[in-house]
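A protein chain is absent from this complex, but the other protein chains hold their places.
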Amino acid sequence: MNYEPKIYEAKKPGWCPGCGDFAVLAALKQVFAKNKIPPWQITIVSGIGCSGKISDYVATNSVHTLHGRVLPVATAIKLSNPELYVIGAGGDGDAYAIGLFHFIHSCRRNPEITYIVMNNQIYGLTKGQFSPTSSKGFVTTSTPYGVQEESIDGVLLALESGATFVARGFSGDVKQLTEIFDKALKHKGFAFIDVLSPCVTFNRFNTYDWFRKRIVKVEEPFGIRHLPRAIRFVREALEDGRFLTGIIFETKKSTLSDLILKDKKVPLVKKGLEVKKEDILDLFYIFK
Amino acid sequence: MNYEPKIYEAKKPGWCPGCGDFAVLAALKQVFAKNKIPPWQITIVSGIGCSGKISDYVATNSVHTLHGRVLPVATAIKLSNPELYVIGAGGDGDAYAIGLFHFIHSCRRNPEITYIVMNNQIYGLTKGQFSPTSSKGFVTTSTPYGVQEESIDGVLLALESGATFVARGFSGDVKQLTEIFDKALKHKGFAFIDVLSPCVTFNRFNTYDWFRKRIVKVEEPFGIRHLPRAIRFVREALEDGRFLTGIIFETKKSTLSDLILKDKKVPLVKKGLEVKKEDILDLFYIFK
Amino acid sequence: MNFELSIRIGGQAGDGALTIGNIIAKAFSRYGLFISTYKDFPSQIREIHTNYTLRACSEKKYSRPSKLDFLFAFDKESILYHQHELKKNGIIITEQKISEVDFRNDAKVYRVPFFDLSVDNFKKHIFKNTIALGVFSEFLEIDEKEFKNIFEERYKRKGEEILNTNIKAFDLGKNFIKEKFGNTEKIKFPPKKKNESILISGNEICAISAIYSGCRFYAGYPITPATEILEFLAKFMPKFEGVVIQVEDEIAAINSAIGAGIAGLRAMTASSGPGISLMTEGLSYAGMTETPVVIVDSQRAGPSTGMPTKFEQSDLFHAVFGGHGDIPRAVIAPSHPEEIFEFTNIAFNLAEKYQIPVFLLLDQFISQNLFTIKIPEIEKYRVERGKFAEETNKNFKRFELSEKGISNRTFIGLPDTLFHITGVEHREDGSITTYASLRKKMMDKRLLKLKYLKEELPQPLVIGQGENVIVTWGSSRLPVEEILPELENTRMVVIRGIYPFKDNLKEILKSNKIICVEQNAQGQLSFIIEKWTGKEVIKVLKYNGRPFYPEEIIEKIRKIL
Partner (left out) sequence: MNFELSIRIGGQAGDGALTIGNIIAKAFSRYGLFISTYKDFPSQIREIHTNYTLRACSEKKYSRPSKLDFLFAFDKESILYHQHELKKNGIIITEQKISEVDFRNDAKVYRVPFFDLSVDNFKKHIFKNTIALGVFSEFLEIDEKEFKNIFEERYKRKGEEILNTNIKAFDLGKNFIKEKFGNTEKIKFPPKKKNESILISGNEICAISAIYSGCRFYAGYPITPATEILEFLAKFMPKFEGVVIQVEDEIAAINSAIGAGIAGLRAMTASSGPGISLMTEGLSYAGMTETPVVIVDSQRAGPSTGMPTKFEQSDLFHAVFGGHGDIPRAVIAPSHPEEIFEFTNIAFNLAEKYQIPVFLLLDQFISQNLFTIKIPEIEKYRVERGKFAEETNKNFKRFELSEKGISNRTFIGLPDTLFHITGVEHREDGSITTYASLRKKMMDKRLLKLKYLKEELPQPLVIGQGENVIVTWGSSRLPVEEILPELENTRMVVIRGIYPFKDNLKEILKSNKIICVEQNAQGQLSFIIEKWTGKEVIKVLKYNGRPFYPEEIIEKIRKIL
């Protein structure tokens, strides 16, 4: 098989020209090709939103879930078949509004999946309402007088919740994105990437240029040995109106699969369903 | 009116003798009495769990919501009638499992309510399953081989999510609890208190004694001027197996009511529903 | 003279079909015609064929036209997919660039280089739709001012230059057609009528009625096709001092609305399929706690995410039966744009008078499309709060047993008047209980309310006379009503107060042949009709995401009758 990026693409994406999500798709395809992963060994689990459409554009396995439910589905698929590369992908509304609790619980559970949030600070598919990452004061179709809440940051929350791989990317930098995804895919555990992925149609505020002026690349996973420092740096940057991109934190912990799967060699889906009659009888005998 | 604690109590609580939740109730009643708040000006909004039963035990207004939904209900009540003291109260399962996203979104929205989580690190009412704050390895009825996930900490999450008043209390120290609640009630904004509230029936691990050995009282709201420091101290303590109690962080920000209510003098519920016919016609004229 | 003109504008998302469609709709509506529009848009932002249909009649006809007079084709798909719907000798105005496509033989095709004209003259391609509008105006007998006036309103704010460019583009199209094709045959219009009509979508009517009806708390989460309710209220509610918040999901939305309802405000939330399903637990809580709350369901094609931008009426089962336990509730469904104001008002009144959750069922067709309606006579509608009074009561029992099952309500925070609300079974004072006999009493109380509510629910609407019955609901009424005159011995019954089921259903539907026209796959209303009449119903269903054409229905019904 010839592992080229294009073998992973199913159809021409329906995103607006210039949409940040193209970069995410491009970087993913490159990483798949580079690592020569056969399409059937990949499962993209996506949410609902423009970002979530990514699952319709890939020629890998794909599961387009409900709004906000990427992580329960992705985690279950990974546990069912650990031979798969399972990649969750969704928007900022999906991840940080309706799905926020799944996100934080995944951070602490450490399932072996990659989770990419295409953060455009807006609800794209529903045409421009604010999201939890929209800046305070931002005028959107549902906040004609400006957003009234403080925004939250996925990277900070992930760090605080025990995530073992935390990164931020930018759709204006596919090269860096590819590097991050490459490492994420190899990470044993929950690898989370918040991608600043501009919506060129409904978010005319957080544009590529806007980000370019504010992005600071992190070359090393500088927080790797020191979580509090990672947290401090990210927070200070944000307070200062800057975004650190790159791999911000990485550590090793036992994963959900380690803890929950008895036999890591044969995936559950490949095992027969038969049980020994005696084993079932033993269960009944408990009640004798 | 004679403002004594007992005027706020409706019936004998049905909690197990020794349950930590008694202390929360006691402290609340004291604070109400001390501040001479008439019962009808208080609304306790509670979740589902042993902790959530608190609403049945008070002679104030009370709303016993669904599992995990304390905060949306409490916030709406406060916006509807800002003259009320609105106090949310629930368990660790309620707040940090099913209701976690409401919690984090409330931190960033800063509604003017007090939110008390009776954290017993277990599901009490359903008889002893683990909760998101249960320690790794803890054997419960749903984890016969030990909890497999990292626990999370409400105080850290609140700090990271922009909460403006963050405290931790302990049911073994009603005096401190009363002081914290007193300040919380006076705080303009979202006042969050995680109360270590032992379940003497289903959690034989995190007992009063266990906590007493691990609690470090914070005398001043030492993080008041410096959030990162507060975060660091809390984190370091936790990593060290200690719990800081007291008011950990306090700051001022515009509240949800500030932002969303035009007229702060007359509560919405006291306004008439009539509108001027012309005003409605004006809306229609937009479509002429 | 019965005037009728149907137009479809097709192109890629971003081509501006919506803009020009809306301008034509507004111009015609002001001219005194009745407009209905139909947007067939993808649930994707760009790069997919979309189309906009507009029907202008001298009479009120609001259903989707199956035969077109005009087709604007900005892309190839517009021709491939839509030209078969043109009337004989219909007109196609199309982008000249489009090649390798066979036009219908009988069609009058005008190929215009919209793209090039726009780029050559204005350096941008985006004026191609205005040029097309100019072209279009050449086919009409009406004054071009009808369009240009609208430009002025629209573009004034954006600056003189944009306005002028648009006017230039318009003239460019007009002149192009004259020069290239000479004088075209012009469509005669009825005389212009002074009128007080507006061109408005169902969602917007609903939002305005909510404000009028005393709604002062709205919590929601965006979802197609209900979002405009949130957006409209976000913009205009502050003027009425109400609260509008976009929250983290629909669970938060319904629980917030319930919180406000408990506190004593009139509260509402709106959503569609997936969001409505998420509200199920909250629905059950509202029923149990006797909390008034209005839930608007702008139905779309399901199940699950389904076809988010497409039409369907398939949430009836859920609205009536969804949720665990025996839940008191009401379900009403306006069947016409002109009923939405009234029904929204009814929803709020029923919710408060009976202290229950009320579903207001809309659907994508009626929610998102534009219709010409008269401004409702708002003074006809009132705020009726039922047993709600600002009365201090030291022994307030929120759930006091009473003859009709309805207890006194007030707002939280009245001196000495204590509330205890719980989703657990409770005593009259709201304290928790599991006592068997009390449990039964409280359950009976809650369900008893339905008995009285039933009487007050909107009556079925009966139009026409005859042995045979066509029963329908929601916006399916529109095409049925249109074909009714063509059927002999047939009456139409529109079920508008759906739940609690009315006792007179059997009587009203008395017939040898009951035909039920509805737009879902299972025949959800049909099921209920069969239950109440004990008769097998002949189902006329459609569920491909597009509302019935009147002709489709008549064809099917002719086969049956």
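Labels A, B and C are assigned to the chains in the order they are written; within every chain, residues are numbered from 1.
The criterion applied here is as follows: a residue touches a chain if its C-beta (ideal position, glycine included) is under 8 Å from a C-beta of that chain, and two chains touch if they have at least 3 such contacts.
Everything numeric here is computed off the predicted structure, so don't read it as measured data.
Engineer: Would you list the chains present here that the left-out chain is in contact with?
Structural biologist: Output: missing chain touches A, B, C.
Engineer: Touch as defined at the start, partner being the missing chain; which of B:Lys53, B:Arg108 or B:Arg168 qualifies?
Structural biologist: Result: among the candidates, B:Lys53 touches the missing chain.
Engineer: Looking at the whole complex, which of A:Ala27, A:Cys50 or A:Ala74 touches the chain that is not displayed?
Structural biologist: With A:Ala27, A:Cys50 or A:Ala74 as choices, the missing chain is touched by A:Ala74.
Engineer: Quick one: which of B:Phe130, B:Phe165, B:Phe243 or B:Phe284 touches the chain that's been left out?
Structural biologist: Counting the whole complex, the residue in contact with the absent chain is B:Phe130.
Engineer: Given the contact definition stated above, which residue among A:Cys50, A:Leu84 or A:Ala163 touches the chain not shown here?
Structural biologist: Answering carefully, the residue with contact to the hidden chain is A:Leu84.
Engineer: Touching the hidden chain in the full complex, which residues of chain A are there? Just list them.
Structural biologist: Spelled out for chain A, the touching residues are 10-11, 38-41, 43, 45, 53, 55-56, 59-66, 69, 72-77, 79-81, 83-84, 101-102, 105, 260-263, 267-271, 273-275, 277, 279-281, 283-285, 287-288.
Engineer: Under the stated touch rule, tell me which residues of chain B contact the chain that is not displayed.
Structural biologist: On the side of chain B, residues 12, 14-17, 48, 50, 53, 64, 66-68, 97-98, 100, 123-127, 129-130, 132, 141-145, 201 touch the unshown chain.
Engineer: For chain C, which positions touch the chain that isn't shown here?
Structural biologist: Its contact residues with the unshown chain are 42-43, 251, 272-274, 276-278, 280-281, 283-285, 287-289, 299, 301-310, 312, 314-315, 317-318, 320-327, 422-425, 434, 436-437, 439-440, 443-444, 447, 520-522, 524, 527, 530-531, 534-535, 543-546.
The working rule: only the chains that are shown with their structure count from here on.
Engineer: Would you kindly tell me how far, in whole Å, the mean C-alpha position of chain B lies from that of chain A?
Structural biologist: A distance of 31 Å separates the two centres.
Engineer: Can you work out the whole-Å distance between the CA centroids of chain B and chain C?
Structural biologist: About 41 Å separates the centre of chain B from that of chain C.
Engineer: So, what's the distance in Å between the C-alpha centres of chain C and chain A?
Structural biologist: Centre separation, chain A to chain C: 36 Å.
Engineer: Note the residues in chain C that touch 2 or more other chains, in rising order.
Structural biologist: 238, 248-249
Engineer: Going by the touch rule set out above, which residues of chain A reach two or more other chains?
Structural biologist: Residues 97-98, 100, 132 of chain A each touch two or more of the other chains.
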